[in-house]
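Take a look at the structure set out below.
As you look at this complex, bear in mind that one protein chain is not there, while each of the others sits in place.
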Amino acid sequence: MAIPIITIKDLVVEYKVREGAIRVVDDVSLEVPKGRFTALIGESGCGKTTIVEAILNTLPPNGYIRKGEILFNGKNLLSLKEEEQRRFRWKKIATVFQAAQNSLNPIKVIGEQMVETILDHESVSKKEALKKSSNLLELVGLEPSRVVNSYPHEISGGMKQKVIIATSLLLDPEMLILDEPTTALDLITQFYLLETLGKLHKKLGITMMMVTHDVSNVARHADRVAIMYAGKIVEVGDIDEIFYNSHHPYTIGLLNSIPSIIGDLSKKKPIPGLPPSLLDPPSGCRFHPRCSYTEEVCKNIVPELKSIGNEHLTACLRWSDITTE
Amino acid sequence: MMTSITKRLLVSFVTIFLALSITFFLTRKMPGDIFYTMALDKMRTEGIPFDVAYERVMAIYGMASGEPLYKQYFAYLGNTIRGRLGTSIYYHISVNKIIAKAIPWTVFVCSISIFLGFIIGSALGTVIAWKRKTILDPLASAYASITDATPSYIIATILLVIFAVNLKWFPIKGAYSVDVTPGFNLPFIWNALYHATLPILAYTIPGIGGWILTMKASAISVLGEDYVSAAKARGLKERRIAISYVGRNAILAPFTSLAIVFGSMLGGATLIESVFAYPGMGFFFGKAIGLRDYPLMQGLFLLTIGGVILATLLADFLYAAIDPRVRKGG
Amino acid sequence: MKLIFGETSNKLGKAYKDIIGFLRFFRGNKRALFGLFLTLLFILMAVIGPYVVHLDLTTRYSERFQPPSIKHILGTDFVGRDIFAQIVHGARDVIAVAFLAALFAVAIGVVMGGFAGFVSGWVDMVLTRIIDVLLVIPSFPIMMVFAASFRVRDPISISFILAIWMWAGLARAIRAQILSLKEREFIEAAQLLGLGSRHIVLKELIPNLMSYIIVNFVRTARGALTASVGLMFLGIIPYSPTNWGVMMNLALFQTGSIYVPRGLFYTLSPMLCIILFQYGLLCVASALEEVFNPRLRAYE
Partner (left out) sequence: MESLVKLRDVSVTFKMGGLRKRTHVHALSDLSLCLFEHEILAIVGESGCGKSTLGRVVLGLIRPTSGEVLYMDENIWKMKWKRSQRSHSTGQIVHQDSYAALNPMRTVYQTLSAPLIHYGVKRGKSKEEVCNLLKFVGVMPPGYFLNKYPHHLSGGQRQRIVFARSIIPKPKFIVADEPVSMIDASLRLSILDLMMKLNDEMSIAFLYITHDLATARYIARRGRIAVIYLGRIIEMGKLDDVFQRPLHPYFQALLTAAPIPDPRLARKKKVLPLKSMELPSAENLPSGCSFHPRCSYAEEICTTERPILKKESGDHWVACHKVGRIPSWNHI
């Protein structure tokens, strides 16, 4: 298996709320392999965005890391000082955010925002910075002359998203984190955007990690998938393993609940029940109240994420009885 | 572009006209006729019957008593359009002259106070919002709520009692001493500033508190915007984010209300100027109403209403000038 | 019968819960508690104070400007009258004017703004125009004109005069609130269900506006207090010798008490009362805003 670029070990993240502490990420370990396209999939509130925030140290004020470590190329990120932290961001890992539509300063032209991103990290001239910005805009398929002197409100949503992707490449980062990058975009824009990302991944060999709730979005470009449920990672593996040879009932249920534009619809059905509240999660396996394979042990023992061969890890006590059809 | 501006101007004129009409009829309905007192005086001093004296007083001020209200109204409108605001009944000089003398003082004090208050207050507000957990925040919030709770005229009175009456650091009243010659010379400007210090403080002290709160709220909401967290994620330098991301965006809304505050200050100066007997517009406003001096009252109303409307218009264009979204958008 | 009873007890239970929640919030918020304490203290002083403290307005020139003592808690004024008694008796007028003016202004504002927002069309246009015109007329001078014209003598007419020039801003805000509420999808759903205007106004709109109205009531009361005392202070309404504003007017403009060091208590007492009461109202208003803000309540 490829060398991990990011290694998360026993990470616990909590949020302080009125009722006490919510454990949003509970004892998560995950390796993000270098040079590959990893997808982290989970429903809203499962903690996937919190993992990204923990990696980038951008947790909200009431969130904190209780335990665990996050290594980037073997170096512990949690021990970085503030200035190191700032230099690390974007230079090593760049991010394309969920609400990228609003992630540009509305009162500055786009060129200026790109140039200052370079200038705050590298000692190059303004001219060089602008040149690099133009080149990258071209790389993602935009006309630099049209975009550089525009304010964000003057270009369309799809173009804005492409600008953000170009911006993310400004410092030649080793890794790109994409947090729901296509939310609120039209189907066709979404398609082109994912194509752009896929091409960049192939062309530049840059490590990608895409966080999303939508399985369909990653099927084309991702090559490794981690599935998250209620604060825990339940299954990790190469994409075909996960889609065609899953051994976790949640993964199977999730895939079965996604309608498609082709194929048989009659087997599609929702997962019964509701995702649990993280304030008071179920005992044992967190999926047990909704799972059709539940036995008594599932209520008592927390299943560990363990390897079942083929670089495939799953967290189910009954994994050997469970297969995709 | 043109049509919307002309429309705005038209609406403004209609508003001024309506507001002036309202104030005209209201002021004419005021009892306690000053002419009555003046006629009594004339009767006594000249030994003529009261009716004759009254007629003569009215004639002096161009207000033939028999004239119905609506005729006076149209006469008033006509004069106003021609820029003639009439003669003050009490001061016996033209209202234009009084206003021309009073305006500079009010504008002088108000503009200094507003800019002082805005600069100090908004700087503090941004700093507080940016650096959440410092001792500055509770201190500034306490300051803001205490000054907010205190009516400005009480602040003025307290300043007067402490610094003018007891410590005698500043003069008790007036805009300048009799021993300096008004004009563009250093002793005069210095003297005027010396006299204006307490009035300026009376405006600035609560002003700072207000701007702190406004700016803090604005900056906190900007801090919640995605582009700020995105800027942090891009590893931009803290100073850059604070100034050109948070500060510049947060100041947009407060900056435009600056003009409106200035407009409303012209009308609200009465109490403070009265406390310091500072010969600005507010001071004369108080006098005019106390003495039932209609022409002066009307003149001052016209000016403050015009000021408020002008300020509002200015605010809109200012906004369009500093915010690219309004400037180029539809 | 049982069901009806069940429903009322439900409602009582809900009201009880609301009050408890409200008090719990105040308990956790020292500033709000202090504000509530100050506000209640002054209201108490206004309501029962005059029955407890005797007011004697006879002039005793020999006792002028006495320092505070057991007999005169805050000392005496320029003609030897007890200052504390004047403050207590003045409180009633000052506070009554503030609350009545707020009541009138909020009532007019809500009706006008609500009407403009809900009916829309030309009614809205006319009302909005009126509101705009009122808003450009400087309110304090026009209040002075009014106060001087009508020779007001009682709190109700003063409050009314203040209210006439204070409702416009609120009406505009209420109109904007209603317009935005009307766009909300639950109103559209109620319209499509054919529930009727009565239901929409009483059950859907008003409950969503209530918090806004209450917070603005306190705000308007603060403005009315400042304005009414200001009018008294300028000597435009000489209607009661014990009114705090009149006391300040006498101290500053009429008797020269501010120039006498021993007169400091007479000058400062009414001002301090105004500041404290205003501060109390301010704290209560901001606490109410926090209580009513649904974003802060979402975690309940």
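Just so it is clear, A, B and C label the chains in written order, and each chain counts residues from 1 on its own.
One rule holds for everything that comes next: contacts are C-beta pairs under 8 Å (C-beta built on N, C-alpha and C of every residue); 3 or more make two chains touch, one makes a residue touch a chain.
The structure displayed is predicted, hence computed values, not measured ones.
Peer 1: Pick from A:N76, A:S216 or A:S283: which residue touches the chain that isn't shown?
Peer 2: That would be A:S216, which touches the missing chain.
Peer 1: So one chain is hidden, and I want to know which residue out of A:L40, A:I239, A:L278 or A:A315 touches that hidden chain in the complete assembly.
Peer 2: A:I239
Peer 1: So which of A:I8, A:V140 or A:L254 would be touching the chain we can't see?
Peer 2: Candidates A:I8, A:V140 or A:L254; residue touching the omitted chain: A:L254.
Peer 1: Need a quick check: the contact residues on chain C for the chain that isn't drawn.
Peer 2: The list for chain C reads 3-4, 10, 14, 184-186, 188-189, 191-196, 199, 203-204, 207-208, 294, 297-298, 300.
Peer 1: Against the chain that's been left off, what residues of chain A make contact? List them.
Peer 2: 43-44, 156, 158-159, 186-192, 194, 213-217, 219-220, 239-240, 243, 253-255, 257-263, 265, 268-271, 274-275
By our rule, only the chains that are shown with their structure count from here on.
Peer 1: Busiest chain-chain interface by contact pairs, anyone?
Peer 2: B-C
Peer 1: Which whole number of Å gives the spacing of the CA centres of chain A and chain B?
Peer 2: Centres of chain A and chain B (C-alpha means) sit 56 Å apart.
Peer 1: Which part of chain A faces chain B closely enough to touch in the complex?
Peer 2: 56, 58, 61, 86-91, 94-95, 97, 99-108, 116-117, 120-121, 151, 153-154, 167
Peer 1: Quick check on the complex: what are the chain B residues that touch chain C?
Peer 2: Answer in residue numbers: 15-16, 18-19, 22-23, 26-27, 29-32, 145-146, 148-151, 153-154, 157-158, 160-161, 165-166, 264, 266-268, 270-271, 274-275, 285-286, 289-290, 292, 297, 300-301, 304-305, 308-309, 312.
Peer 1: Touching chain B in the complex: which residues of chain C?
Peer 2: 129, 132-133, 136-142, 144-146, 148-149, 151, 226, 229-230, 233-236, 248, 252, 258-259, 261, 264, 267-268, 271, 274-275, 278-279, 281-283, 286
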